[in-house]
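Only one protein chain is missing; all other protein chains are in place.
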């Protein structure tokens, strides 16, 4: 049996060396999302890129401390994503991160 | 000349150590998709993440057998993606994988 449900994909674009509360920001966020029972979290590391400030982050230079782009992806119900956006709007955790939202369908097979 | 066509992006979220039929699942799926003439297949490996079961997969721990998140992306026509979903619904290949679907436009330039 196939079940489809409308959901949202939230993507948070930060740098690998961004910090919050003395921890690496992306690790802080993953821990935060796990503790608050969000699901479908995947963290991707890019090989280069840049944001509004136009600074190129890259692994091409042999640097000991590189600042590669990080994308944190969260797939969850519209209700849960709205809740998460409310939490983000009451904290300075994300600094000037780029955040995008997309409508997606979640597809499940069988019984779960 | 610019041509645009409505298509679908299917994304399958699994673990790097997931197996099927004695093979690594993501390699099995790539081989399966190639043999069945799907196109636009890209496999991404995340650096950490978790699913419904809330187990954190991470490359931060120095483990010999890590289980990093894998995303298999398939860009194809709506017809081909529907066909693929039918195939998936008749097999236990994907276990409890998270699968998402998004409407996208494919843009092509020139003649091909």
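Per-chain residue numbering starts at 1, and chain names A and B are given in the order in which the chains are listed.
The rule is simple: contacts are C-beta pairs under 8 Å (C-beta built on N, C-alpha and C of every residue); 3 or more make two chains touch, one makes a residue touch a chain.
As the structure is a computational prediction, the values presented were derived from the model and not from experiment.
By the touch criterion stated above, the residues of chain A touching the omitted chain are 13, 44, 46-52, 54, 56, 60, 69, 71, 85, 88-89, 92, 94, 96, 98-102.
Residues 1-2, 4, 7, 9, 26-27, 30, 34, 37, 39-45, 75, 102-110, 112 are the ones on chain B that touch the missing chain.
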